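Submitted below is the structure of interest, expressed as structure tokens.
With one protein chain withheld, the remaining protein chains of the complex are depicted in position.
In order of appearance the chains are A and B, and numbering begins at 1 in each one.
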Amino acid sequence: MKKFDKDRLLLAFAGPALALVTAFVLTMIVLAATGVDPIDPLRIMVENAGYEDVQVLIVNQAGTYYLAALAVAIGFRMNLFNIGVDGQYRLAAMVSAVVGTAVTLPGPLHILLIVLVAMMVGAFWSGIAGVLKAKRGVSEVVSTIMLNAIATSLIAYLILPKNLGVQPEGSNDLNTGEIAQSGWFPAVDLGDGLEIYGFTFVAFALGIVYWFVLNRTRFGFDLRATGASESAAQASGVDAKKMIITSMLISGAVAGLAGMPVLLGESHTYSLSFPVGIGFTGITIALLGRNSPVGIFFAALLMAFIDKASASLDTAGYAKEIGTIMKGLIVIAVVVSYELVGRYGIRRQQQKVGEELAAGGAIKTDKEVAA
Amino acid sequence: MRRITRIATVGLASAALALSATACGGKNSSDASSSSSSSASGDAKAATAAIAYDIGGRGDQSFNDAAYAGLQKAETDLKIKGAEAEPTDGEGEADKVQRLTELARKGNNPVIGVGFAYAPAIKKVAPKFPETTFGIIDDTSVTGPNIANLVFNEEQGSYLAGVAAAKVSKTGTVGFIGGVEVPLIKKFEAGFTQGVKDTNPNAKVLSAYLTQPPNFDGFAKPDLGKAAAQGQLSAGGADVVYAAAGLAGSGAIEAAHAAGKWAIGVDSDQYNQAGLSKYKDKILTSVTKDVSDSVYNLIKSVKDGKPENGEIRYGLDKDGVGLSDSNPEYKKMADVIAAVEKAKADIISKKITVKTAP
Partner (left out) sequence: MELHGITKRFPGVVANKDIAITVRKGTVHALVGENGAGKSTLMKILYGMQKPDEGTIAIDGEQVSFTSPGDAIARGIGMVHQHFMLADNLTVLENVVLGGEKLYGIGAKARKKIREISDAYGLGVRPDALVEDLGVADRQRVEILKVLYRGARILILDEPTAVLVPQEVDALFDNLRELKSEGLTVIFISHKLGEVLKVADDITVIRRGTTVGTADPRNTTPKQLAELMVGAELPSPETRESTVTDIPMLTVAGLTVAQGGLAPVATEDTARTPESSDTFVHEPAAGGRLLLDDVNFTIHKGEILGIAGVEGNGQTELIEALMGMSSADAGVITLDGADITKSPVRKRREGGIGYIPEDRHRHGLLLESPLWENRILGHVTEAPNSKRGVLDLKAARKDTERIVREYDVRTPGIEVTAASLSGGNQQKLIVGREMSHNPKFLIAAHPTRGVDVGAQAQIWDAIREARREGLAVLLISADLDELIGLSDTLRVIYRGRLVADADPATVTPEELGTAMTGAASGHLEATDNRSAGTDAGADSPEDEAR
């Protein structure tokens, strides 16, 4: 039996490894083809990652990415494609920032309130897509994309000074006002003004919760079963509609958290320059990490590394879009290599089972024992 | 200053794994370059200036390019070295802090943040580098002894555009196209509308914004500007459109040219812009915003040892904003020019106060 486990583990690594190697090689080919030194930019990126301030950026960014990717992964495990994480976290961050500014509570309670509001808003926004899918059969892909656009417009409207926003004196920016210090999440201070957001650790801890719920609870089993085969899950007693709504709600609630590391740890307000696009990177990361909490962790670090380490490439005379190319190639490579490795794995296992059975490797059954 | 931690390096194992071949080579040189960069900051001989771009980066044919032009001018005229850094899409405050810190640490002076998005970051970084002058464009919310706030009275230039548009218009309907609905662009709209109404109280101003933040496509996609302008020109009955929409504005100019109506450009004198030469005979005028000069002036002031600080406002009085007159057609319109000149004088003499919000 150990043999199959080892095999599976090996294959689990083979997918991402193949994807990454392919992506990096392709990147180098692209660079070489455009007449750029193919090695040097990558060398600079690795070098950049050696600096402490870049490392802090990477870790903080990875925390944010991790939450977004978990949100996407929850959907993926259920065969739902929540493209709406981006709108969900932005709306959640905006509304929770407004609430957080409006109240003053003792420290932990203040933070808890902001976090809860964010989760609720995120869940509400994705829940719309869930209900539409369950009740009306609307594809969640379409509805979440549209909800992203609606979220953008809604935020743009809400943040107007005549509504919930403020325009600080002398600024051309709009924000939601600053959250009182009691609502700032304590950070890990590394000196030199370098801080790792405290919420980053919450994010990684959530990975453990994710793993437990999915792999060790009835609910998680139902969710995975539905993702693996909706028809079989339904026959097994899973209420598919309820499951769609529930998992969308959870996915949205986690998505709502994706804005929290920045909101609680850095900006303390939602402004026009609040980070965007995290939800989409989250999709890449969930794919690359194969929806596993550990895989997503490394994938999030990798994406954050590419982001941050490539950011200063232009000061060295290279286009920092090299990072973007790399990310794009990783997505393609991931999809292709996982498919290949997956097929190979199934074929290989069927073969091995056949071989083992032929070689008399089956578990002794009663019939044989009796014979 | 820059230490290399081992802890986080472990976390990066996955990335390093994929790059293991280059990673080994990288370590030594990262040590080397970290020491060289710190020494560079210490005894740099040539003065250097740095600008950190806003979203879009260099090549946006607008705001960022104007800042770059200022830097270029400083490089040739003042014999300084320029450094640039571009943002990545969707980045947060921490990235901007890191970018400014790095630029300041490398000994660049001044360090200029292009765009209001840099305000929170400058607020954090400026106190740490008291010897460095930080410039920020379009923001006065952050202040400090070493911060220069470079701001413009866009509404004044737009007011003049409104006067010109109202004078030229035969239908009495003019159009305004804003790129992204942010307060900055609202200033353009406010000035323009006021200019039109003050000139012809019966005139109608059609207003449209291409996108809402954080979607900044409205500054980047000409097709959006084109579609909006077509709507205003045909269905709306406008015969002059003023597009304050960065690159997207070129679409509006194209649409106006196709319809045989007037367009008013923005930021730089678009009549002379190479990319728009096909349509230039229909570019009535442009509202200029002299970002490049403001950048140049700041660099010069630092070089001269008298660094600017506090609010440096560029209005009509300093020709920081204005209305271009490169189009020969425009030059022939004596009554229009007269009205514009009069309005300009009135604003400078404060007889007219232009609103900054619609």
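The criterion applied here is as follows: a contact is a pair of C-beta atoms (placed from the backbone, for glycine too) under 8 Å apart; a residue touches a chain by one contact, two chains touch by 3 or more.
Just so we're clear, the structure is a prediction, and the values are computed from it rather than from any experiment.
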Which displayed chains the hidden chain touches across the whole complex:
A
Contact with the hidden chain (one of A:209, A:232, A:294 or A:336)
A:232
Given A:10, A:188 or A:346, the residue that touches the chain left out of view is A:346
Just checking the interface: what residues of chain A touch the absent partner chain?
1, 4-5, 8, 135, 137, 215-222, 224-225, 228-241, 346, 349-358, 361-369
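Definition applied: only the chains that are shown with their structure count from here on.
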Parts of chain A lying in touch with chain B, wherever the complex brings them together:
17, 20-21, 24, 39, 42-43, 45-62, 90, 152-153, 155-157, 167-174, 192-193, 262, 266-267, 271-278, 281, 298-299, 301-302, 305-308, 310-312, 314-315, 320, 323
Chain A partner contacts - residues on chain B that touch it in the complex
1-5, 8-9, 11-19, 22-23, 25-27, 29-30, 33-34, 83-95, 98-99, 101-102, 116-117, 119-120, 124, 128, 138-141, 149, 151, 181-184, 212-215, 311
